[in-house]
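Removed: one protein chain of the complex. Kept in place: all other protein chains.
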Amino acid sequence: MSTAAPERTAGAASGGGGLGRPRPPGRRQPYGERAAFGYLFLSPWIAGALLLTLGPMAYSLYLSFTDYDLFTSPSWVGLDNYVRLFTEDDRFLSSVWVTLKYVLISTPLKLAAALGVALLLNRPSRGQGFYRAAFYAPSLLGASVAVALVWRVIFDDGGPVSRLTSAFGADTGGWTTDPQFALLAIVLLAVWQFGAPMVIFLAGLKQIPTTLYDAAAVDGAGWWRTFRSVTVPMLSPVILFNLVLETIHAFQAFTAAFVVSGGRGGPSDSTLFYTLYLYQRGFVDFQMGYASAMAWLLVVAIAIVTAVLFRTSRAWVFYAGDAR
Amino acid sequence: MSAAPAAPAATAVGASRAGRSRARTRRVVWHVTCLGLLAVLLYPVLWLLSMSFKPADEIISSLSLLPERFIVGNYSEAMAGSGGVSVWRFFSNSVIVAGLCVVGNVLSCAVAAYAFARLRFRWRGPLFAFMIATLMLPAHVLLIPQYAIFNQFDMIDTFWPLVLPKFLATDAFFVFLMVQFMRSLPEELGQAARIDGCGPIRAFAYIFLPLAKPALVTTAIFTFIWTWNDFLSQLIYLNSPENYTLPLALRLFIDQTSQSSYGPMFAMSVLTLIPIVLFFLAFQRLLVEGVSTSGMGGS
């Protein structure tokens, strides 16, 4: 499944691969001898793909059509696993729902936080290094058992968060333990660790030539106009990157839910993420064929979402390195 | 849609006294905003620190930030090591693995990204799509076939299964990251290089690699931190205690079937943070020196 979905065949003379906007035809010779350099530079990646990635991916696709208990040979069952997923597995559907909610809430919040702080920090000033490190600090922690315990205490009934909310007259009780709020507590954990997209935004902001801002200043553009007509277009490849990657990561969210709920996805399956359920099926119930079918459904779902993002990106992503 | 830069002009800077005091007010507002946000963000980190000074029963049952009984014994217990292997060994193993992964990722991903971003060849689109697709499959279903491959190569219980993939650019995240950065470098760079008679290799080494520095530094930082915190692959591939890394050692404090050492676990978590904080501080400096300082763009 091609995610970049090229409109033309890759071999066409215009050479517009799946990488996005087409090039004006005839400006350069097509591949010629330079093509060899492409494969030369790509050779480590190709070796890695052939050796380590392609085989296991194909194998897991095969397993998705089998009954495989890890220890004895897989036996072919055709589409059985896929049929069972949709017809007799309520927990599968509820894990889809939990994951969709998580993707839709956490991704925009996290990206907004990351971009906001990146813009805030993108000005020469004393103590900038300190601030950058301090804002990144939560992301250094990862999702460890220690973080999970801290999270539980902070969101516990009578803990800081519930004291705060009850000061505003809303008695929420403990968040991680309430089916209504448990997912939100994990969303907040993800948003709290916005350091990675923030650093990527910062690096992108650094790459924008200052002359563009000078020019905007000469034109008398205000903050918002400069942001809209200089920052956003110049940053758009990085925005696309963060959007695609954070969306994929959100679909695959596992570790946070695993440590916060002790691997169970509770209470009442309210934090049963898709990959957590997949893990339970594969490694706790020894149904790796079923888990592989789940994995490939996830791939299809992510591929569709990614393809849509790439497709829309042609309208809003600007590559300085491509033909003007 | 591009904001075409106008001809360079002297930026008029009004140096009046009013302007200067306005700048100062803005600076103060900026610092206050930053510190205010940080107070909220670092509050859980404060908890983590305070937990490492609490005795076990307080960690479990107390809801107050400050320890009632302040103890430092957690740290000495954390430093005791396990299974006859010292904590320093875990530290140095983690440093080696993370360091090798950094080098591998920076080199291999930059090379692959250059090909995707700046060179044109048949199948580029489909290969790129495949690379993105490798991001989509959950790690848990790849675990067993990949283990079988490394087992064939007789690499179990060595650092190879952790490090080799990084030298083969299997981390699509970073390839994609660098592709996005290299594609946004101005088209004129490639042309100028070609006019000067640079082949793709020299153009890569002397133009694109240096200019992609923010992306390279970002890759280095993330690779280090993520490898440092990574648990699953290190768990699967390392057997002997003397090859264990910090994330593995950290998990040994909490075993639901034996005595759990919550205090030392928190102490160890704090100690584990120190190297990555230092690494981040050392490398984030390089993020500042982007290409922005030099006069490029404007044709």
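By letter and in written order, the chains are A and B; residue numbering begins at 1 in each of them.
Here is the rule we go by: contacts are C-beta pairs under 8 Å (C-beta built on N, C-alpha and C of every residue); 3 or more make two chains touch, one makes a residue touch a chain.
We adopt the following convention: contacts and distances are computed from a predicted model.
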item	value
From "Peptide deformylase-like", "Putative nitrogen fixation protein NifT", "Carbohydrate ABC transporter substrate-binding protein" or "Dihydroxyacetone kinase subunit L", the hidden chain's UniProt protein name	"Carbohydrate ABC transporter substrate-binding protein"
Contact set of subunit B toward the excluded chain (per top definition)	55-57, 59-61, 80-84, 92, 95-96, 99-100, 102-103, 143-145, 147-148, 151, 156, 158-159, 189, 192, 206-207, 209-211, 213, 231-232, 235-236, 239-241, 248, 251-262, 282-283, 285-286, 289, 291, 293-296
Residue ranges of subunit A at the interface with the undisplayed chain	69-72, 88, 149, 152, 157, 173-174, 176-179, 261-264, 266-269, 280, 283-288
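As a working rule, only the chains that are shown with their structure count from here on.
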item	value
Distance from subunit B to subunit A - Cα centre to Cα centre, in angstrom	15
Subunit A to subunit B touching residues, read off their complex	1-6, 10-11, 15-19, 28, 30-31, 34-42, 44-45, 47-49, 51-53, 55-57, 59-60, 63, 70, 117, 120-121, 123, 125, 127-129, 131-142, 144-147, 149-151, 153-154, 156, 158-160, 192, 196, 199-200, 202-204, 206-212, 214-219, 229-230, 233-234, 237-238, 240-241, 244-245, 248, 251-252, 254, 275, 278-279, 282-283, 288, 291-292, 295-296, 298-299, 302-303, 306, 316, 318-324
Complex contact set, residues of subunit B against subunit A	1-3, 5-6, 8-9, 11, 27, 30-31, 33-34, 37-38, 41-45, 47-48, 51, 59, 63, 65, 108, 111-112, 114-138, 140-142, 144-146, 149, 164-165, 167-170, 173, 175-177, 180-187, 189-190, 199-201, 204, 214-215, 217-218, 221-222, 225-226, 229, 247, 250-251, 254, 262, 265-266, 269, 273, 276-277, 280-281, 284-285, 287-288, 290-293, 295-298
